[in-house]
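Taking it in order: structure first as structure tokens, then the write-up.
Excluded from the complex is one protein chain; the other protein chains are retained at their positions.
== chain A ==
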Amino acid sequence: MNAITPRNAPENAYNFAYLDEATKRMIRRAILKAIAIPGHQIPFGAREMPLPYGWGTGGIQVTAAILGPRDVLKVIDQGADDTTNAVSIRRFFARVANVQTTTRTGEATIIQTRHRIPERPLTEGQVMVFQVPMPEPLFRLEPRLAETRRLHALGDYSLAQVKLYEDIAKQGESGSSYNHPVMVGGRYLMSPSPIPGFDNPKLHNSPALMLFGAGREKKIYAVPPYTTVESLDFEDHPFRPVRAPQRCSACGSATSYLDEIIADDKGGRIFVCSDTDHCAETQGL
């Protein structure tokens, strides 16, 4: 019988960062292509990972491919560092790559995220890795993937614009509060992954590199630093990032993105920062 290794002990049975070197090279090639063509989806040979589809198999492969021994990794899930998914992925890389992990946005060199961009402005040299469930922004508008590829090639995005027209005609505003499609570098329509519209402006001309990995759909795409990212809108109905018009009940921030939490069984509710690290920092913790 093998002795059971402690849960946080470094794991030596796997290659550095779990994936073998050939796979990492393949993923890095896809990433380089993606950076060369901002917003364009690059197919790659996604591997089976030790977590289910939908939990970040794409993001974890991108992270594994770019992770170096001196990197400092932060993982967030809906803005929080302490949820199951974030804790598991952070612990996973601490074990298979023995890298330093952190919850501080400012200290991290790589931030893997599900559905949020941290409140604290990103800096040059930082890399954001997004977990993407559905990379195709025209999905739901055009069911044939071959046709969506043709539309991307021709730059024909009138379908997405028509969808927006319909939303405004029916409800007076855009119908997508998250995953609102963006034009990258004025050329490709891109799904920003299911981040709230509130985070869309953070993609625009960001000094950090943004990488997007979709494991089930086997696609990687990227927004290089200082690339224009414009949310789809109309001149007379400009895109408006939305946040709950409240203050965080923990740190008092009136500018951060808030989660609504039901506080009791009498209809009481409070609002707290979705970005736990930002909230703690504001509180001086």
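The rule is short, and it goes like this: a residue touches a chain if its C-beta (ideal position, glycine included) is under 8 Å from a C-beta of that chain, and two chains touch if they have at least 3 such contacts; residues count from 1.
The rule is short, and it goes like this: contacts and distances are computed from a predicted model.
K.L.:
From the names "Phosphonate C-P lyase system protein PhnK", "ABC transporter ATP-binding protein", "LacI family transcriptional regulator" or "Transglutaminase family protein", which one matches the UniProt record for the unseen chain?
P.N.:
This omitted chain is identified in its UniProt record as "Phosphonate C-P lyase system protein PhnK".
K.L.:
Which listed residue (A:124, A:147, A:166 or A:260) would be found touching the missing chain in the intact complex?
P.N.:
A:166
K.L.:
If the hidden chain were put back, which of A:13, A:154 or A:285 would touch it?
P.N.:
Only one of A:13, A:154 or A:285 touches the chain omitted from view, namely A:154.
K.L.:
Hey, which chain A residues sit against the chain that's not shown?
P.N.:
So the residues of chain A touching the missing chain come out as 150, 153-154, 156, 158-159, 161-162, 165-166, 168-170, 233-237.
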